[in-house]
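The complex is shown incomplete by one protein chain, all other protein chains being positioned as in the whole.
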Amino acid sequence: MQTHQKLRMDILIEAPLKAKLSAMLEAHEVSGFTVFPALGGSGGDGDWSRIGQITDIGQMLLFTCILDEARSNGLLEELYASLSDHIGYVTTSDVSVIRPRKFP
Amino acid sequence: MQTHQKLRMDILIEAPLKAKLSAMLEAHEVSGFTVFPALGGSGGDGDWSRIGQITDIGQMLLFTCILDEARSNGLLEELYASLSDHIGYVTTSDVSVIRPRKFP
Amino acid sequence: MQTHQKLRMDILIEAPLKAKLSAMLEAHEVSGFTVFPALGGSGGDGDWSRIGQITDIGQMLLFTCILDEARSNGLLEELYASLSDHIGYVTTSDVSVIRPRKFP
Amino acid sequence: MDFLSLALDNLGAPMVLCFLLGLGAALARADLSIPEQAARMMSIYLLFAIGMKGGVEVARVGFGPEILMALVTGVALSILLPLVAFSVLRVTTGLSAIDAAAAAGHYGSISIVTFVAGTQALENMGLAYSGYMVAVAAAMEAPAIIAALWLAARGGAHTKPAPMREILLNGSIVLLCGAVVVGWIAGPPGFESVKGLFAEPFKGVLCLFLLDMGLLAGRHLRSAATDISRTVIAFGIYMPLIGAAIGGAAGWLIGLTPGDLALLITLSASASYIAAPAALRVALPKANPAIYLTLSLGLTFPFNLTFGIPIYVALAETLAG
Amino acid sequence: MDFLSLALDNLGAPMVLCFLLGLGAALARADLSIPEQAARMMSIYLLFAIGMKGGVEVARVGFGPEILMALVTGVALSILLPLVAFSVLRVTTGLSAIDAAAAAGHYGSISIVTFVAGTQALENMGLAYSGYMVAVAAAMEAPAIIAALWLAARGGAHTKPAPMREILLNGSIVLLCGAVVVGWIAGPPGFESVKGLFAEPFKGVLCLFLLDMGLLAGRHLRSAATDISRTVIAFGIYMPLIGAAIGGAAGWLIGLTPGDLALLITLSASASYIAAPAALRVALPKANPAIYLTLSLGLTFPFNLTFGIPIYVALAETLAG
Partner (left out) sequence: MDFLSLALDNLGAPMVLCFLLGLGAALARADLSIPEQAARMMSIYLLFAIGMKGGVEVARVGFGPEILMALVTGVALSILLPLVAFSVLRVTTGLSAIDAAAAAGHYGSISIVTFVAGTQALENMGLAYSGYMVAVAAAMEAPAIIAALWLAARGGAHTKPAPMREILLNGSIVLLCGAVVVGWIAGPPGFESVKGLFAEPFKGVLCLFLLDMGLLAGRHLRSAATDISRTVIAFGIYMPLIGAAIGGAAGWLIGLTPGDLALLITLSASASYIAAPAALRVALPKANPAIYLTLSLGLTFPFNLTFGIPIYVALAETLAG
């Protein structure tokens, strides 16, 4: 099948910022995104783990968004401008998709 | 260490189709796959969230499968032929592995 | 925005080995890692599913680590030397990041 | 007891208040949520407790012809109601045949929590009902789904082969039927030993579960305005009344007691949101789930819980009193 | 009852023993953990049960001027205590204005589990308290957060616009207030029907929840040594005593009974670990969460649960006895 090049953007972010990041992605008119739960991790600020937690504080979520390269630059800039205190990592990588129109 | 090129296929699909997709992957003789839970998302049909849900309806799962490029085409075709109503996205991307024989 | 090439290493491993792999990653001085829960899967040794489980046995976790290519070789070697019985898969792939210093 | 005080009593019951709290919180977009697995476990608990209690009753009174009669009536209603709902939807709304068939299936099937709320209302009023009515509830879950598939196929939809196995082995059906059997075999002494979990805390768990249902209903209701048309929204309110009328007639014909009749009416008026959507999402992939879920969870369930049940009890008392 | 036997009784209560078990397991790095969603559900259960019980009491005694007086005092304390805590932190520790403001906000807000533990201690001693004190607890949650934002802004921090909506619609606040209203409307007969879940198993759930709190506190305590300085650690122990003194004076002024005074002191001495961190993490992103969470969860909570509460009860009895 013919495939098309798109970008996959992975954003690991603190859970309390979920609504804000969702709104930001929608404002950039991505066609969609999916949120995955992380269970724990380690970074410059030490370890964290979801086990036994009773709040969202210190929980990280992964936002995965398939989008066209054209949209990624503006998004990345706004991300770092307004959410950089809450970001674990942001990566972009090349992926192939079948239906390019779904990921404008 | 010497690495080998394989393909990683990511399939986001509705949870009620889990058994069907598993059977399809096994029929294509992939060596294995792993299922990850998604927590929520947004797309052309609006938002969804797993929070407080009492059924699988509207829940999406991510199937990740490491496989050889040779197998991917047939799999993609069957995927879109029989499950396209239930798919969130399907992407393929290049990955390197150490033990190529594990991912025929 | 200017981006930099890094490596993303994905390690699917049995849950009881979580502490051991965490220690190994820290020993290799990666800047961090994130753990994601898997829900089920299938491989050479058959199916598994987390549903209804009362222990960690047979549960797989995904460790994702963004790191510099320079560190990956030594890490891969140690991984296969001491944990190969517990590994589902290990893949590496290219990703772009904005802040290269965060992923030495 | 007159109807007004019945309705007010119902609205002031903790379980309805909890539902309204959840509904309000969701509509105000409050950051309140019940953990998913806890909600599922409460659902399992409620299904099991209600099923076991019913089975124990069957063990106590024995399996007689009136049980069989009620079961047959329930199955007939489960098949008949989708046909009615389908016709109404096709005439009054612009839904496609497949969307109408899928929604119709939900109204033939049942909501066990609505049933439980009905039993609570009866208990508060001191009106007796038969334990075996829960077996009728179980029997009404699946036939409607098959009727919906038949309607869709007749309407020209390209349906997948009817997945009978999946429909009948749906978790909620297996659990409810299994619990009835467990209660039947264990009998009253067996139930006595587990009352500390399945009887005493029951109403409290129902409250917390309805809090979650309120949150879910609120989320569906919020999207109702954009997702579905006014005629469809109206259907979500008047279809339960049509179901109630048909169920009431059927139950009156077989001579049910007022309490049992109230429950059969409640079952007929209720719409499924577990077994039916699970089966139809797979079997009718082209049907839009936003329509049937908003109808059953966002409209019919809240209506039944707040205003429907007092109406159904009053109707049953009028018919059979 | 003299203070020593009070303290010993408290330490031997199952709920404190469970907390210590969790604390010990975490410090020994045992592989013990409570599933996250179960912990969250227990937290929801406790909030709802305590709120409903309080609302039922309000329904029983009616809403009088003494309730209003206690509410106003609570709100005033919630605003005042962060100002005190902020000054103390700035003088005695090297924390930046923003870190000090964030931590201070936690000490004006409250911990509902500490409150519940206080009520248990009173019940064990047979000392009466008013059900409406839970409404005071609810009223003290949010004002402190706004005070903290004001302190941070005055300290020159670049704060985001105060998210009043998010603060007030935080899940734990909505649930506690909602449960009070549910209890108020449902009243004693409504509560009677759900006692099997919200009253009888209450203390046992509190035990399991405190086991989880002990595990969490232990994890925070382990990192305390590396994350925060000694002067900040000391603050986590003596600030509750300052809060207790101020709360005690305020409650004495408005003439609370010994039991109610003990609870107001406990609320003043307690530090939030649900509503305050949730709001401040978003509104003050530059404040280091390790500091305020270690203070409230790792130091103040364990101190209050083990030694604080007996002190507060003794203080209340001395002041109002």
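Going in written order, the chains are labelled A, B, C, D and E, and every chain counts its residues from 1.
In the analysis below, contacts are C-beta pairs under 8 Å (C-beta built on N, C-alpha and C of every residue); 3 or more make two chains touch, one makes a residue touch a chain.
None of these values were measured; they are calculated from a predicted model.
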item	value
Touch partners, limited to displayed chains, of the chain removed from view	C, D, E
Residue among D:Leu11, D:Ile44, D:Leu241 or D:Ile254 touching the omitted chain	D:Ile44
For subunit D, residues in touch with the removed chain	35-38, 40-41, 44-45, 48, 52, 166, 169-171, 174-175, 178-179, 181-182, 185-186, 190-191, 193-198, 200-201, 278
Missing-chain contacts mapped onto subunit E	12-14, 17-18, 21, 24-25, 28-38, 199-205, 207-208, 211
On subunit C, residues whose C-beta touches the chain left out of the figure	14, 16-17, 20, 45-46, 49-58, 85-86
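By definition in this document, only the chains that are shown with their structure count from here on.
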item	value
Remotest chain, subunit E as reference, centres from CA atoms	B
Best-connected chain pair, where connection means C-beta pairs in contact	D-E
Whole-Å gap separating subunit A and subunit D, where each centre is the average of the chain's CA atoms	39
Touching two or more other chains - residues of subunit B	36-37, 93-94
Subunit D: positions in contact with at least two other chains	33-36
All chain pairs that touch each other	A-B, A-C, A-E, B-C, B-D, D-E
